[in-house]
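A single protein chain has been removed from this complex, and every other one stays in its place.
And then chain A:
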Amino acid sequence: MHVTHLSLADFRSYARVEVPLDPGVTAFVGPNGQGKTNLVEAVGYLATLGSHRVSSDAPLVRMGAERAVIRAQVRQGERQQLIELELNPGRANRARVNRSSQVKPRDVLGIVRTVLFAPEDLALVKGDPGERRRFLDELITARSPRMAGVRSDYDRVLKQRNTLLKSAALARRHGGRTMDLSTLDVWDQHLARAGAELLAQRLDLIASVQPLADKAYEQLAPGGGPVALEYKPSAPGEAHTREDLYEQLMAALAEARKQEIERGVTLVGPHRDDLLLKLGSLPAKGYASHGESWSYALALRLASFDLLRAEGNEPVLVLDDVFAELDARRRERLAELVAPGEQVLVTAAVDDDVPHVLAGARFTVAEGTVERV
């Protein structure tokens, strides 16, 4: 799958820009702050309906404009599709596929798939559990777009349940009257149902990614591994199937109930889990060097690429300003590993940051204009 044309209107710094793209490698080169990342950010948005840099849509709309539009021609084998997304901060976004407006933005998921490498990736290894959960969940959605619905259901149940717990906690503190908690049982069921589905997918994903990540790490840093991924659930147990995970979550919720009511927050569920990244016998976080952490983060992204490719969904590879962060050896290895991708989009501040293996089309980006060299 690759993007043959990208067009943006009032997106970030661009009032309007048209970028024709080819398969293979394309590099966007230009000084910082000129809008290179904005281009690949737009491609990433089509794949995840979110930005890798900010959590809300508002910063994506050009200052003074009301809405932003991302439009992309996508080619999958012989099939051409035109995707249009209109970003309306504060209101519902709108989507069109092949000029038909009978689609919801979520239906766009799965047409464009990306694997994005960015300086922010270091947080996968060094950052909070939330970074690793997001990594898992975005990859799950790329594999199976349906899961976007399950994720948003889960988030909604969680919000409802937390609100209920919070008011129960408040009622306890003021006047000591106990609240009617009969509805909590209902939310437990719904939380466990959506949670079990998400958990089953995460466990399945980790089992598939593990060997690929180990292989990628060996290629990036020979002899430095092995790499092991270990899921750390907040609901203890060994369950793997959806039914068993449901029971496991229900049991853990029952166990935690008293504490949850005291603290007014849901303490059990996929939103409290973590993925332990081990290098050798030690956790990477806190033990791995800066260079090792980088290799680990890259290995996870490369494993995502291998996984999607093996499942028949060749993703677009996006390398946003990563080469400047790496030493010469890792830079060359990474370049060799991504070079065979069907489409590889690279951004770099200077020409020299783009490894020679990745020779291809080149655009210069300056003051909001994008020109092919």
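The definition used in the following text is that a contact is a pair of C-beta atoms (placed from the backbone, for glycine too) under 8 Å apart; a residue touches a chain by one contact, two chains touch by 3 or more; residues count from 1.
The rule is simple: contacts and distances are computed from a predicted model.
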item	value
Omitted chain, identified by the protein name its UniProt record gives, among "Recombination protein RecR", "FAD-dependent oxidoreductase", "4Fe-4S ferredoxin iron-sulfur binding domain protein" or "Acyl carrier protein"	"Recombination protein RecR"
Residue, one of A:69, A:116 or A:164, that touches the chain absent here	A:164
Residue, one of A:86, A:153, A:214 or A:274, that touches the chain absent here	A:153
Residue among A:189, A:313 or A:364 that touches the chain left out of view	A:189
Contact footprint on chain A, counting only the chain that is left out	104, 107, 145-146, 149, 153, 156-157, 159-161, 163-164, 167, 180, 182-183, 185-187, 189-190
